[in-house]
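All protein chains but one are shown in place.
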Amino acid sequence: MAETSTLRRSPLSHLHDRMIAASVTGDRAVSVTETPFLAQVSLRVEPGTAAAARLGTVLGGALPDGVGRTMTAGTLGVAWLGPDELLVVAQADPQSLTAALSEALGSDRGAVVDVSANRTVLELSGPGARSVLEKGCPVDLHPRAFGPGVAVTTTLGPVPLLLWQTAPATYRLLPRTSFADYVARWLVDAMTELGSPEVP
Amino acid sequence: MSTTPLPEHPAWLWRNPDPKPSYDAVVVGGGGHGLATAYYLARNHGLTNIAVLEKGWLAGGNMARNTTIIRSNYLLDQSAAMYEFALRLWEDLPAELDYDFLFSQRGVLNLAHTLQDVRESTRRVNANRLNGVDAEWLDADEVAKVCPILNTSPDIRYPVLGATFQPRAGIAKHDHVAWAFARACDAMGVDIIQHCEVTGFVRDGDRVVGVETTRGRIGAGVVGLTAAGHSSVLAEAAGFRLPIQSHPLQALVSELYEPVHPTVVMSNHVHVYASQAHKGELVMGAGVDSYNGYGQRGSFHVIEHQMAAAVELFPIFARAHLLRTWGGIVDVSPDASPIIGPTPVDGLFVNCGWGTGGFKATPSAGWTMAHTMATGEPHPLNRPFGLERFTTGALVDEHGAAAVAH
Partner (left out) sequence: MMLLTCPWCGPRNETEFHYGGQAHVAYPERPADLTDEEWAEFLFFRDNTRGPFAERWAHSVGCRRWFNAVRDTRTYEVLAVYRPGDPRPALGDAVPAPTPAP
């Protein structure tokens, strides 16, 4: 089998320079990067079942069990997408991760599917990150309602995506691959204003 | 203090009579369709002992809220016949009613943005021509000549690949249309009774013999429902169901500007339509809100989307100021075509389901509804639009030509 990793190109490779150039420094600093080629596995499993517990064991912790909740173990994270649907995002080999999870599910009701090519991962970080997202995300991102370790599926502008806050001023955005170009350009545009002094 | 006396109040265009105990025909709903129905009942059928009952003020519902576009470039034979008949009536009505309601045949462009749009549009042009409707296919350069402010460059998200053009289409001043019909009705003896809400129907066996109203019981030989937005509510009161869902439909106007927009532009694909009224406002509308609603208001994101589309198509609008947005209630039928005809109740007729397109059909809806009420039988033009088509399956599917999402 050909070694595809040397040929493959990330959905935003053509915009990396634009994204670097858009970095803003100062009080409202913000920057955006792509973290391409993470392993992503879709899990469908009934919560509270033995199968769910076995999958949790493979992943290194109990599966998140409600809206907004996540679980992290090292470089691996699991986000709740729906009542019986989760997304695993990891720096790992997708094939062996999928195989391990499939084995844990066994013949129980559920599904384990490698969806690594479905979405790409953008990371938006800096004190200005929340202001950028608030220009086009209908979810309340204020710390009273959102914070590190919270992930929800919502929209940014017109684009549906998974929004995952990983640190006090860092968000992961997971749009589908075909929308990634739009999201990156949207972010670059939304960040521009923060480079100028704030108009009270 | 000035001692100059106030000027004389101009003559009222119609009386404000108290309801009589009974009428030969009662029309429920004093909007454009109700007034046109009463007008043609009197003019074409010699019935003058008629009342038009309006729960609010005359023409204060969708007649006050529509974006006044008049065109007849519908795809199917039945619709083209209905709307083209209306357009011919529109062309004569200012003289017939002796009222200049600013009918301006400035043409309408229906834009095509995709290959599929182009195919559908050229098909519609051909169908229109076969039906005697003036229609042309214009490529992007020709579109730019008709409407120079339209962005026809190829680098926008949904480039303009061409458009259908109907030169005889246009706009009219909606409230003047209502007043013109009301004055003519009144002159023929029709009682226009405002602030008179129909709350129930009086039946003798299977036949309707009157209506209960907030101003008492009124007897009726025949009753016509022309109450767009509330058709289902009235039908329920009369004991039958309509295949209608009522949705909010929004529109907006800008502040007044010098004339910049010479025609009417509609885009099915990006969901906006725009014209410029005689006073100078840019008038824009969008698709319906998705949910059922009688609130005469819709959601902000619909307005936002429609303005984004308008600014992309008309860069010159980018700095225009929004003056006012509003909403009406549209009756949406399963095939995006109207329902005009008899109901399961004898003597009770209905005209509803025009979706977003009722204004342009005001004269032909009135003409055919009057015929149906006076004779008990549909006019050839509205025969295909009866309630029974939902059982027979002979739908008139005009989703494509209805111009905005239904």
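Going in written order, the chains are labelled A and B, and every chain counts its residues from 1.
Just so it is clear, contacts are C-beta pairs under 8 Å (C-beta built on N, C-alpha and C of every residue); 3 or more make two chains touch, one makes a residue touch a chain.
As the structure is a prediction and not an experimental result, all values here were calculated from the model.
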{"item": "Selected residue (touches chain absent from view) among A:48, A:106 or A:160", "value": "A:160"}
{"item": "Touching the absent chain when the full complex is considered, from A:83, A:106 or A:168", "value": "A:83"}
{"item": "Which residue of B:207, B:241 or B:324 touches the chain not shown here", "value": "B:241"}
{"item": "Footprint left on subunit A by the chain that the document does not show", "value": "66-69, 81-83, 85, 138-139, 145, 147, 149-150, 152-155, 160"}
{"item": "Touch residues of subunit B, complete complex, unshown partner", "value": "230, 232-233, 241-246, 290-295, 297, 299-301, 334, 390-392"}
